[in-house]
Structures are given as structure tokens and as C-alpha cells.
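A short worksheet on the structure shown next.
Only one protein chain is missing from this complex, and each of the others stays in its spot.
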Amino acid sequence: MDYNKILEEIYCEISQIEDRGRVADYIPALGAVSPEKFGMALKLVTGEEYHMGDAFENFSIQSISKVFTLTLSLENDDSILNRRVGIEPSGNAFNSLVQLETENGIPRNPFINAGAIVITDSLLSIHKNPKNRIVDFVRQLSGNSGIIYDFEVAHSEKETGYRNMALANFIKSYGNLSNNVEDVLDTYYHQCSLSMSCMDLARAFIFLANNGKDLEGKEILSYRQTKKVNSLLMTCGTYDAVGNFAYKVGIPAKSGVGGGIVGIIPGVMTVVVWSPGLDKAGNSLLGSKALEQFTTLTGRSVF
Amino acid sequence: MDYNKILEEIYCEISQIEDRGRVADYIPALGAVSPEKFGMALKLVTGEEYHMGDAFENFSIQSISKVFTLTLSLENDDSILNRRVGIEPSGNAFNSLVQLETENGIPRNPFINAGAIVITDSLLSIHKNPKNRIVDFVRQLSGNSGIIYDFEVAHSEKETGYRNMALANFIKSYGNLSNNVEDVLDTYYHQCSLSMSCMDLARAFIFLANNGKDLEGKEILSYRQTKKVNSLLMTCGTYDAVGNFAYKVGIPAKSGVGGGIVGIIPGVMTVVVWSPGLDKAGNSLLGSKALEQFTTLTGRSVF
Amino acid sequence: MDYNKILEEIYCEISQIEDRGRVADYIPALGAVSPEKFGMALKLVTGEEYHMGDAFENFSIQSISKVFTLTLSLENDDSILNRRVGIEPSGNAFNSLVQLETENGIPRNPFINAGAIVITDSLLSIHKNPKNRIVDFVRQLSGNSGIIYDFEVAHSEKETGYRNMALANFIKSYGNLSNNVEDVLDTYYHQCSLSMSCMDLARAFIFLANNGKDLEGKEILSYRQTKKVNSLLMTCGTYDAVGNFAYKVGIPAKSGVGGGIVGIIPGVMTVVVWSPGLDKAGNSLLGSKALEQFTTLTGRSVF
Partner (left out) sequence: MDYNKILEEIYCEISQIEDRGRVADYIPALGAVSPEKFGMALKLVTGEEYHMGDAFENFSIQSISKVFTLTLSLENDDSILNRRVGIEPSGNAFNSLVQLETENGIPRNPFINAGAIVITDSLLSIHKNPKNRIVDFVRQLSGNSGIIYDFEVAHSEKETGYRNMALANFIKSYGNLSNNVEDVLDTYYHQCSLSMSCMDLARAFIFLANNGKDLEGKEILSYRQTKKVNSLLMTCGTYDAVGNFAYKVGIPAKSGVGGGIVGIIPGVMTVVVWSPGLDKAGNSLLGSKALEQFTTLTGRSVF
């Protein structure tokens, strides 16, 4: 398949769309990004790579980081899912507190904020310096030792993160947070602030398309764990628009409010897109369209 | 792949499991079925068929019928999804009224009862005799002209269906039901009472594994509509256990409280299983296990 | 105290208010009433009576009837409160189904629709002809043998009562309705359709201001039951505006969407007002103002 041609076709079509969505602006650092940015990167399990547009420019990965921390947590202790975090779609907004109250502080899944906070808490219980561990892990996976936290972004999120403070304290009140709330959120805000490019992400997540192994054959997750993460991405990865996303794009994926979306085509490749403007559900507007076209042109939807 | 051997292996393992779940008994006709029943049937897009155990014995398809009525409705008018019924997982029990109240009578998806009732209502607006149309459609799809409604089951459901009466009247109060409540529910209870075998279902749903076409090439749904139905099955097809089912089985599927589960492996085959005992979420307990093993042994999970 | 002068003063002031609220129009018979109507009637426990404006004109008492049926039910069996219907304010709209689902079909109190339907159900279990019993009881209490059901209103409510059908079936699904849904609702719609005047109501409810006895000394309710009904009126009698009403008016009261409000001043009198235009909460707009002024001018708020 001529992936260069496909990427070009998508790029061309996307360029002509006028409505580019709305760039997240709840913190200044995010709002300053140009809505004109657009990048796309592919990595195949065979090792081939393709890219288009701003594929090497860094952006704030935000919620995409939840897949990294989940992976790190599962590596250590599989049982956290079901025990401290569920695996079902929430049917509510990503930062809702309602369900937590009726379900006694057990978040529905690891990709809503509440669930991701519990996952990060588990890393604080394992690692002396969880922030170092996370960034090292991401550098290793992507093969890019230059990846760093954007401290300005992390700091801004902290400053305005009343809802997350509410979530973490609420979970703590139910006994489902082992560490200090401030420490957990500090790590959480840092993981969200990781600054990476489409190509970094395409490389870092190739293990999810490769049965859990990186391309040198090293096991990151077991086969079963990989299946679990991919299925969670399908049913819970794109905020409360998973049904819509599954229909239009049809592959496991995780989005972030920085405008990035990572898609996994199991057994075949990763496909990553970045366009900062978001739709109402918080997913990249053009990013979703680009992925929709990609799975249509390649016939690679899992459905 | 030696499907006969795989089915045998599954059958053998399933036979040794003592906990067979709990047969639905809210109506006498369902409760009378032996929990020892177990059948499995495959149909490949190449036309091959495989079966095991009670694959030719009829059972009550119950919620599996929601896929037939959705297909019939989409055939006529695509726009019903999003307009009158959503496409997102509900995060609530299949017969919950809560979400309907906050979302003004628009059910979350066509596979919870509320959504299925709206879909059935749409059929009453199109067809003079919707009950005849539905059974004819199912007969045509399965190639079995002997398929009939089980009037005793339909009658029993009506007698005890206070929750469904509540749902339908509630939807009607929001103006999202065009026809008479009693008429809609009468059709709904009849569709649920359809009595079919694993092999009937494997044949009837082969179009969902074959890009919308039956094996003679006749288009039942368009390519896009087929993708939509399959993705809806993945994100909403197994009550409020979709995350768990996606992880363990990893294919689009629809279950019914009669103990049947229909799985779709896009591009490859349908796989249908029947075992009357249910788990807490209302899915066949051994049926889920059998499908989990099937996708593991064949490597056919979409993840 | 010169009640005639007070009524005149209120009447005078009310006449000058331009915004008279919105007449309920969900059924034609209610919508046809002139918003210019205004009546007021007092009955003291000493026997004295006062009136003003359209105090002798009949209107649809609607939810005020819930106090009659509760009284009839308590007369027979005190234990229905707490066992089948709660005694706490709901914090939700009067016709909400949400709370019923989380509280397993036990309505919060007897003055929301769900609770009133359960109360009516209890009357069907006691009386052979509950509709006759209710109207007889109301005639006896008010001393007006001419009081009748408005069959047109009852019929209209039935025709459009999908929400109430949903409520009743939902309650039935939890086993908290003993009789046939249609029969219960038929009685319920009839009680709501009772056509009475301010003076009829002032006379009928004097027992609630007189420790449970009518003015001939006959006990309708015990002293304790009377206290219970009055406290329920205070905390649950005016839809989801009880806090606001308690603050402004400060006496136990029951309103109806026909525009009537019955107020009880324990130990002193009943005060009834009628003005068909409603505020957003469904209470008579000018009726509430008139009662607010009445308790201010007479210093009769319980606070």
C-alpha cells in the first residue's frame, strides 16, 4: 500500500476544511498553539515509518499520557484493574464526579481523569521518583532521550486544577488513594505536560500494535495485557464519544486535549495525528477526520 | 484452521465447568430451559459451516432481535441514529430510566431496551404489519422459513413488562414515540420471542461479517452501515459489560437473556453460541467463556 | 382582626400586578380558564367565614386532591407512610422518575405524583368503588353535596398522561402497586379533576387547622396524624419550591396546577386562594403572593 500517497491525499483534503475546531485554552500554554498545525505519522510493525506535515513538532500529549502510566502500572501489578479501577465506559463526561459517588470511589476506567489519577497513585507506591520513572519509560519506548516535561504547562494545570483536586480528594475520601493528594496530582500534571511529536508517539506505542513487544522483541506488556489495553482504548479511549469514534474510525485510540490522537491497528501499525482544534467531546476535530479517512482509504477499521 | 477441532476443544473444556450461571426466570417459559444445553455454530464468508452440541435447537433470541430490527430500520432510514437514538454506551443498566430523564427521551443506543423500543416504533411507522415484516426478514436472512414467534413467551413478557411499559410511556412523554405504546410493545415482545437456533443466527448475520452483503451478494446494509452496526455491537452490544467483553472476547457481539450470543468477525465469519445460564450482567456465562476461548485459539480478536 | 379589610387590601394590590403567570395548558380544559380569575376564602376554627372575588367559582383542584386521598388512606392504615411512601422532600421535579430508580420504587413523599399514585392504589385495595368513596368524602368534608368530577378534565389527563403511565408502571415493576395500573390511574385522574371553589376547600380542610376534628367535633384524623399531614405540607406541599414558599408564606400549604392553594394555620384557620396563572415551579403566582401578604398582614406565619 502506498502510505505516502494516502497521507498526501488526507493532508490535501484536510487543508481545505475551514472549521478547524477550538483550541483548548483553559491554560495559556495550550491556547497559544496555532490551529493551523497538522501532522501525521505512521509506524508499521515491519519497522517502516511515514510522516506528513508537522509530524516532528512537539505538542502537549495530555491524556495520551494515561496510556503510558497504565502500561507502567500493569507491568508491575495486573490486578489494579477491576480492583481499584473499572474497565467499563462511563457514559459521563471525563471529569464527572457523579459516578464516583454512587460507585464508592472506584473510577469506571483508567482513561477518565479519576481513573488515571488512581493509576498514577499506584506508580507513587511503586517508584521512589515516579516522575523520573515515567519520563524515562517514555524516552525508552520512543527512542528519544530528548523528551521532557513542559514545566510551564504542568504548573498552569496545577494552578487551575480545582476539578482534579476535587476528584483526587473525593477518591481519597473513599480510601482509594494511597499517597498524598498533592504528590499524586503533581505527578499527574507532569505526565500530562509531556511534550512529544507524532513520530515520537508512533514509535512509543508500536508495542500495542505488536502484541506487546517493541520492534527489538522486548516484551513491554504480555499478549493478554496488550489485548486488554487495546480493548480499553476502543471502549473508553476517546472521552464520551467512543461510540461515534468507533463507528467513524473503528480502531483503538487515545486522544488528548492537546490535539493529538494515537491510533492502534493491531498487528499492523500505529497511526498518530495532531491538529490542535477540538470538537465538542474534546477530541481533535481534524485529527478524527484524518483517522476516519485513513481507515477508510486503507480498509483498516477493525469492523 | 481446523474449526472442528477447535469447537471440540472448547466443548470439552466447557463441559467440565460446574458453575453454569443462572437461567433467566422472570418469565416461566425462559426458566424452563435446561442449563445443560450448549450449542455453537460458525459460518464463514466462504460459505463453510461448523457446529457443535445443540447448535440446531431453538431458543428464545430475546435482545439479539434488536440487531434485526435495527437493520430493518437502517435499511429504510439511516438518520434515525443520532436523531432519535444515540450511539454511545450508556454506562447504566439496560433497563434504566435515569438517563432518559436527563437526556429528554433520547435513548443512548439502540441496544438498551429504550433504544430498541424507539427502533421498533420506527418500523411501525413504515410497515403495515411490522410483525410479519420482521419474521419474514429473519426467515429470508437465515434461509429458514420455519422460524416463528413463540407466542407464549411474547404473552408472558407482556404480562410482566411493567418496566418496559414505563420506558415506552416515558419516551412517549418526550415525544420520541410516534405510535401507540401498546402496539409498539406488542411488536417488541414478539421480536424478542423469536425462536431460533445457533445455526439460524450464524447464517442470518453473515452479512455483518461480509461488508453488508449476504453470500449471494445481495446488499442488506451498505458498507458504511455495516461498519456502524459492528462498532455499535462492540461498544454497546453486551449490556453494561462491554468493556469486560471487549477485553476478554474482543469482537463485536450481541447477547440475549435467552443465553445466546452472536459474534461477528468482520471479513471472516459469524460465531454463535448458546448456553442458558447467565452471569450478573445478563450475558451467557459459558457462552462468554466459549467465545473468549474461540478468539484466543483462533487469534481472531480484533485487538 | 378585620379579615374583610385584609382581604380587600390584598385584592386591591393583586389587581395591579401585570404579570399573572402562565395558565397550565397541557390539557385544553385547564388552558381555557381566564387568567383574570382571583378568589380567596377563609374559615376560622371559630366557624367564621370570609371571602373575596371569585371565592365561590369552581376550578380544577388537581394536586390539592392528594391531601384528600392521603387523609382517606391514613384513616384506614397509618403505616403506609414510611413503608410504601416516604416523608422527605424529594429535591426533584414532581414527576421525576430518577429517584424512584435509586430508591427501588418507594416514592419520597405522598405529594409528588409517584407518591400520590401509591396512596390512590391503597384506596383501591380498601374501597370497592374508590371514586365514589373519594367524592363522598370530599362532599362530606366541605358540606357541599354538589361537588362532582369533571369527566372532561379526567379524560384529557388520561389521554396525555404518558409520564404518569410511566411512573405507575415503574412503581408496579418494583412491586409497590397492588392494583391494575389502568384502574389506579383512572381513579387518580378523577380525583385530580374534582371541581371545587375556594370556599369549598376552606371548609373541607378546616379539620387540619382544628387538630384533626371538623367543627362539629367529629375526628377526621387523630391529633398526631394531623401534625404529620401539616408537617408534610410544609416540607413537601409546594412542589420543588418548598424552601422558597416556607420562607415567603411560612405556613403548611398544598398547591395545584389549576391555580389553587390551600393554606393551613394550625389552631386558627384555613386560607384558600385561587388564581390560574402559575410560576415556574407550578404554584399559582398571584396565589403565592396573596398568601405571602396574608401571613405578613396577619402575622400568622409559623416562623
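Per-chain residue numbering starts at 1, and chain names A, B and C are given in the order in which the chains are listed.
We take it that a residue touches a chain if its C-beta (ideal position, glycine included) is under 8 Å from a C-beta of that chain, and two chains touch if they have at least 3 such contacts.
This one's a predicted model, so the numbers in the text were calculated from it and none came from an experiment.
**Q** As a test of the contact rule: which chains in view would the missing one touch?
**A** A, C
**Q** Among C:109, C:122 or C:164, single out the residue that touches the unshown chain.
**A** C:109
**Q** Among C:155, C:213 or C:228, which residue is in contact with the omitted chain in the full complex?
**A** From the options C:155, C:213 or C:228, the contact with the absent chain belongs to C:228.
**Q** From the list C:236, C:262 or C:278, pick the residue that touches the absent chain.
**A** For the chain that is not drawn, the touching residue is C:236.
**Q** Contacts of subunit A with the missing chain: which residues?
**A** The missing chain touches subunit A at positions 96-98, 100-102, 162-163, 165-170, 172-173, 181.
**Q** Could I get the residues of subunit C that touch the absent chain, sorted low to high?
**A** 86-92, 99, 108-109, 226-228, 230-232, 234-236, 240-244, 246-247, 250, 252, 266, 301-303
The definition used in the following text is that only the chains that are shown with their structure count from here on.
**Q** With chains as vertices and touches as edges, which is it: line, ring, star, complete or other?
**A** line
**Q** Taking each chain's centre as the mean of its CA atoms, which one is farthest from the centre of subunit B?
**A** Max centre-to-centre separation from subunit B belongs to C.
**Q** Return the distance between the CA-based centres of subunit A and subunit B, expressed in whole Å.
**A** About 32 Å separates the centre of subunit A from that of subunit B.
**Q** Any chance you could list the residues of subunit B touching two or more other chains?
**A** If we look for residues of subunit B contacting two or more partner chains, we find none.
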